[in-house]
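Only one protein chain is missing; all other protein chains are in place.
Per-chain residue numbering starts at 1, and chain names A and B are given in the order in which the chains are listed.
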Amino acid sequence: MPDTLLTVQSLKKVYEASTGVVEAVGDISFEMKRGELVCIVGPSGCGKTTLLKCIAGLLRPTAGTIDLNGNRVTSPPPNMALVFQEYGRSLFPWLTVRGNVELPLRHKTLSRAERDRLVDDALVAVGLDHAHKSYPWQLSGGMQQRVAIARAVAYQPEVLIMDEPFAAVDAQTRADLEDLVRALHLDRGMSILFVTHDIDESVYLGERVVVLSKSPTWVQEDLAIDLSAERDQITTRALPRFTELRTHVYEQIQRAKRGEAVRPSA
Amino acid sequence: MTLYTSTVITPQRRSRVWSKIGENTAYALGLPVLLVVIWGIWATLAPAQFFPSPTELVEAFIDTWIGPAFFTDVLPSLGRLAIGIVLSVLIGIVAGTLIGLNRWLRELLEPMLEFFRAVPPPVLLPIAVVLMGPTDAMKIVVIVIGSLWPVLLNTIEGVRSTDSVMTETARSFAVTSMERLRFLVLPAASPRIMAGVRQSLSIALILMVISELGYSSSGLGFQIVYFQRNYLIAEMWSGIVLLGLVGVLLAAIFTLVERRVLRWYHGIKEVERA
Partner (left out) sequence: MPQPEVSGRPPAMLETHLIGDPVTVTADAPAIAAPRRRRQRRTARKAALGIAGILGFLVTWQLLPALGLVDPRFFPTATETLTQLGQETRDLEFWRNVGRTMTAWGIGLLIATVLASVLGTVIGLVPFLRRATHTTVEFLRPIPSVALIPLAVLMYGYQLQAALIIIVFASFWQIFIQVLYGVADVDAVARDTARSFGLSRGSRVVNLVLPTALPYLMTGLRLAAAVALILAITAEMFIGNPGLGREIVFAQSAGNWPTVYALVIVTGLLGLLINMVFRAIERRTLSWHQSVRGEDVL
């Protein structure tokens, strides 16, 4: 199987708002290999969410192509799972936790036992097996996001896309969830594309950090994170190398915000 | 009932529980009992021509309705009401879903639907009577046509305004259209649909009464008018009270059903309010 999972080529997205034409995404190109955890950061309003929605097939790009596994993405591909930031609006409140995790599996040709196994497995992986009969709104924000993650995991996608999933969650819970994502990545070899505005989070989580410029967005830098695969909230964040990397990313973002970075000519 | 809680809950003492129950009952029955007592005293001191005393009313109620009249008048009326409600809810939801999901159909029909909804339902009665005769079928048709609109329009509105994030979630997981309808669109629309059903119930009850007021030879509404025309005041009032009870019963049944169907919705409201 080829090593490259996702290829984004010269992606451009333009749309008309009431105030005029907005070029949300200018020219984005990058690749993602199978089994990588890639983080995308950028200044606010740089079109990160638009980029993700194009990759997820929910929006049609104005120009450029996206290929998943060699197949052109024009509509939501079947082997991709999404975790949104607004877990409250993404989970279905009339279904239990179990019901929510199970829903995407219903149309897959699986036996009942197999489906239950996947659901149980996912719930255990996120630490929510005791809550499977509860409703999402009975749970805290962090737990709800875990349900959304479990739903994505049970679906067994080739690539998991997460759009600022922990932005609406408190700091302590965020730390737990970050470790959960790393665990899923390491234990299951999941390919994860993680969008965030939190610079520390992007360096802590990612094997690569893609820094986006401000609008019209292009890839300002593609940074490799050479921290070890075993990471820990306390020790890793105290490493000098961590500090170097995060400072570097921070500086890049500041340059992006000031519009100082020069776009390499096409 | 959040799982995420650190507060400790201790059960209440038994005496407190009983006094609480007593308090609630007092509030529930206090004013009604007081009103009945005042009414009784007033009726004894100054009997009014059109207002019977409580005892007269109760007697009339028992005499009139507990007996054959129950089967010849009350049950058929309630039966027509029930059939009418069921039909209007079914048609409303099915048609509403179809129209709500098809943008062009909705835009085509919307002006006419808004107009039909604005027509006061009772005006259909003289038309229906002549077209179909004073039959049971006519009364049911009137109930259905009159009470259809709230359910229909609310379903259309509920079905078309599904949350965009939820829809994107479903699409990103490649959930099929039928599954989306069953697990996303309809449940998401159910609060709105239930709102429409509640309105439909009120209209259906009104139409049931009206359809018997002028164009009938039996039924609850008919009987009340009969009593009025024959100056059987207490009996007339007993009929009104019975209609009130029917209304209350209908509301109670609806509340039970709604609470069951919208359990999740009320749950969210509770959590938000907390």
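Here is the rule we go by: a residue touches a chain if its C-beta (ideal position, glycine included) is under 8 Å from a C-beta of that chain, and two chains touch if they have at least 3 such contacts.
Worth saying up front: this structure is predicted, and the values here are computed from it rather than measured.
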Residue among B:G40, B:P54, B:P76 or B:P122 touching the omitted chain: B:P122
Option touching the unshown chain, where B:A69, B:I93, B:I210 or B:A234 are the choices: B:I210
Touch criterion as defined above, residue of B:A43, B:L78, B:I240 or B:V261 at the omitted chain: B:I240
Chain B residues touching the omitted chain (full complex): 27-32, 35, 50, 101, 103-104, 107-112, 114-127, 130-131, 150, 153-154, 156-164, 166-168, 185, 188-189, 191-192, 195-196, 198-199, 202-203, 205-206, 209-210, 213-214, 221, 224-225, 227-228, 231, 233, 236-237, 239-240, 243-244, 247-248, 250-251, 255, 258, 265-266, 268-269, 272-273
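One rule holds for everything that comes next: only the chains that are shown with their structure count from here on.
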Centre distance in Å when chain A and chain B are each reduced to the mean of their C-alpha atoms: 48
Complex interface listing, chain B residues touching chain A: 1-4, 163, 165-166, 168-169, 171-176, 179, 183-184, 187-188, 190, 264-265, 267-268, 271
Chain A residues within the chain B interface of the complex: 53, 56-58, 76, 78, 80-82, 84, 86, 89-90, 92-95, 103-104, 106-107, 131, 134-135, 137-140, 143, 151, 155
